[in-house]
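Provided herewith is a single structure, encoded as structure tokens, for subsequent inquiry.
Complex shown without one protein chain; remaining protein chains in place.
Entry: subunit A
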Amino acid sequence: MAAPIRLKDHERDARVVRSRVWVGVLFVLILVGILFARLYHLQVTQYEHHSTLSENNRVHVLPIPPHRGLIYDRNGKILADNRASFSLTLTRERAGQSWPDLLDEVVAVLELGADDRRLFERRVRQGRRPFEPVPFLFNLSEEQIARIAVNQYRLPGIEVQANLVRHYPFKEHFAHSVGYVGRINEQELKKLDPVAYAGTHHIGKTGIEYFYEDRLHGQVGYEEVETNARGRVMRVLKRTDPQAGVDLHLYMDADLQEVAEQALGGRRGAVVAIEPQTGGILALVSQPGYDPNLFVTGISFKDYAELRDSIDRPLFNRVLRGTYPPGSTIKPMVAIAGLDSGVVTPQNRVFDPGFYKLPNVKHLYRNWNRTGDGWVDMNMAIYRSNDTYFYDLAHKMGIDRLSEYMKAFGLGQRVTVDLAREESEGLVPSRQWKRAVRNQAWYPGETLIAGIGQGYMLATPMQLAQATAVMANRGQWIRPRMVRLLGDQPIDEPETPANVTLKDPKSWDRGIEGMINVLHYPRGTAYRVGSTAAYQIAGKSGTAQVVAIKQGEKYDRNKINERHRDHALFIGFAPADAPRIAVAVMVENGESGSGVAAPVVKKVMDAWLLDAEGKLKAHSGKVEYHPPPPPEEAHGQ
């Protein structure tokens, strides 16, 4: 049956729509009925309830900030907790239009200055919700609390409030690794979830306090309260508890950290020790440090200016942000690169007259030992730190191949898991880089000095420790990281770049052998340190030039400003046959890698590997530690 042709039938169309008009009217009436029922419920059935709420009292919702997760070292020592502290708050709605005048009163009562007054006003203006008591002065002393109490009658809307504030019991010792929290600033405010941070005034600014902010922060709670006309809480109607943030358990060892700091002996410098198997950061020292507690409640202008302008740069994180020419510390890696790319064999020898000369170039590239070391093979080149051998090797390899190998070890990139934001990338130069950045051609001479870690090449102590750990692991990559457990959960294994795989795995032995000889062969540059060790250390010294020395000029320490003297570097891992710790040390203006930096490395290793009697521990650092339930008072309840 063919479908009938449908003609437009106006009468039928009108009927359809008219029937729908009636359905529509029914639909509207039902919805109006629902609205009426709802309003009747609110205005008649629940009238008493709402009327009480609105006339006698006011309902407020008060956020209850969650307790920030605590931070423990590997032995359960607390590195960051929360302490009760009194602060002064202002509720603008209660103070009325003239709240700025109230601030003047407060400044007068507490005998503060105009600077503080400005700061107070800025802080109060950051308040976000209606009827929010905005804290503007922290860490009140007993006397300040008393003065406010006496004058309370003329300070409506001003209250002393007790709240928990981050506290770092170790002060400056972990400022550069754990980081600190500070007051939420306007920029951060824009990005934050206003509900989650309704009761929170602090946020992680640096270190793992920053990286793990979302885990540490916890979940906000709230209570609905009735307040009287003057804003006093009369009754809690409903309470939802906040959920505390997750506690962090670090790889760090507070004792080892202390040893490392003492080993630097008050000098400016950096120490970083990591576990080669896991990448766990055992100690991270950047000296001088600063007291992070100052930043928590807002540092005064004067204190901040002092820290910022100090010639010792205490705020500068030397481990993560300090970039230095890695100097001779990269020689073992360069040697392995040379073997793997086939430009040299372990037996190849180079004659060192005290300098190296490129054909057709006048410039003499000097060995540090001006008299020369004679015939040098790879092993000797490493333990004597012979520059001439590596000039030759670098020349044969060319800069591009050399750079590829250095990058494979982790130079020129951010390496850590949870401190990456603070890391500098460092620099591994290449032809392409120089063309792109400097718009210049690459000169062969620049390849030579790159071969001994000078010139454009820059690395952070963290990158050096990372590369040392890769060396200790014979190519296996790890990523340095601070946090071992989140609560009781291990963190996800980080993604790592490809492992360094050599055509002949024995090449690793050649490089490591040289590094062992640096400390344990009598002619090794750091034999004096190695000879006293109870176990085998594989290491390498280096110096990072601060100012360039002109051709033909000699490095004369007496002529050079103390701050322009070379930085001393030393990297190493131990025990050489089964590495359990990899260390990188930089001593600012320390001059001698083997003389100044190497003893620091050894002290850190001793503390980690030896027991009280000076014997190698059986399972050093591998004690399975299970976090105890957090002590109640630590949460400051």
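Methods note: contacts are C-beta pairs under 8 Å (C-beta built on N, C-alpha and C of every residue); 3 or more make two chains touch, one makes a residue touch a chain; residues count from 1.
Simple rule for what comes next: contacts and distances are computed from a predicted model.
Of "Putative thiamine transport system substrate-binding protein", "Twin-arginine translocation pathway signal", "ABC transporter permease" or "Peptidoglycan glycosyltransferase MrdB", only "Peptidoglycan glycosyltransferase MrdB" is the UniProt protein name of the chain excluded from the display. Touch with the chain that is not drawn comes from one residue among A:V44, A:A114 or A:A612, which is A:V44. Set against the missing chain, the residues A:A14, A:A149 or A:A162 yield one that touches it, A:A14.
Here one chain is not drawn; of A:F120, A:Y222 or A:Y456, the residue touching it is A:Y222. Subunit A meets the missing chain through residues 6-10, 12-14, 16-21, 23-25, 27-28, 31-32, 34-36, 38-40, 42-44, 46-47, 49-51, 53-55, 58-59, 61, 63, 93, 129-130, 194-195, 198, 220, 222, 224.
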